[in-house]
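Take a look at the structure set out below.
The block that comes next holds chain A.
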Amino acid sequence: MDRNNDVESTVVMDASAMAATLNSMAMAVVNGNPELESLVLLGILRRGEPLAKRLSALIEQTTGIAPPVGALSTTLYRDDLHARSSANVASRSGETYFDFSLEGRTVLLVDDVISAGRTIRAAMGEIMDYGRPKRIQLACLIDRGGRELPIQADYLGYIVHTTADEWISVQLQEVDGEDLILLHERCDK
Partner candidate 1 sequence: MEQAAPTFWTKKDLIGIRELSRGEIELILDTAPQFLAVSKRISRIKRVPLLQGRLVVNWFHEPSTRTRTSFELAAKRLSADTLSMTASSSSHVKGETLHDTLANIEAMHADIIVLRHSCAGAPHMLAADHSSHIINAGDGRHEHPTQALLDAFTMRLALRENSANKDATLDGVNVALIGDVEHSRVARSNIFALTKLGAKVTVCGPVALLPAQVEKLGVRATTSLKEALCDADFIYALRIQRERQGKGLFPSLREYVKLFRIDRDSLRFAPDHALVLHPGPINRDLELSTEIADGSRSLVLQQVTNGVAIRMAVMHLLANSQSRQL
Partner candidate 2 sequence: MSLLIKNGQIIDPANKISGLFDLLIEDGKIKEIGKELQGDDILDATGCIVSPGLVDIHCHFREPGFESKETIATGSQAAARGGVTTVVTMANTNPPIDNAGLVELVIRRAREEACIQVCPAACATKDMHGSEITEMADLKAAGAVAVTDDGKDISSSLVMRHALDYAGMVGLPFLSHSEDETLAAGGAMNEGYCATLMGLPGIPKVAEDIRTDRNIRLAELTGAHIHIQHVSTAASVEIIRLAKKRGARVTAESAPHYFSLTDEATLNFNTNAKMNPPLREQEDVEAIIEGLKDGTLDCIATDHAPHTQTEKRVEFQMAPFGITGLETSLALTMTYLVHPGHVSLEKAVELLCLGGAQVCNLDAGTLTPGACADVAVFDPQEEWTVLSEDFASRSTNSPFIDQTLKGRVRHTICKGKIIYSAP
């Protein structure tokens, strides 16, 4: 972020809008999965994991069934580690953890934002190393465009196609203390 430029921020989603969006996503997940007992949720660290927990709770409210939730750290499966500023995978944001089998299950991957699609590709690669699920679905709160791989979300909260001068920040109660999604725009003077 270039601090020398002014940044304009607009609210994409406040707390109540986020709650409503997650609620309708949860309904869509229920409708899309008649065999709810075989559904497991894997939230991608960091912010996908709390979202997965919320979705599981919402599903339980309507159906009485709480799908198990796990966490997925895609770091060790990324295809761009060497190209990033460092190969640092020191575990500061957490490690992959779940205690259920994926064999024959429906895995719902949950993340906050989808863009290039590379995180999801890495996540799918990692899931395959853990077993052979019957199917994998994807839920994302925000799609900001810029796809580099043929990957689409099955359950989507909101679409904001950002330009090169724009970016999205997602804040969650569990991580950041507040539910808020902002769109930032760099304005050259």
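Rule of thumb we're sticking to: contacts are C-beta pairs under 8 Å (C-beta built on N, C-alpha and C of every residue); 3 or more make two chains touch, one makes a residue touch a chain; residues count from 1.
On how the list was made: all candidates are chains of the complex that A comes from, given by their letters.
Keep in mind it's a predicted model, so treat the numbers as computed, not measured.
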Sort out for me which candidate, 1 or 2, comes into contact with chain A in this complex. 1
Touching residues of chain A toward candidate 1 in the complex: what are they? 73, 75-77, 81-82, 85-92, 95-97, 99, 101, 125-126, 129-131
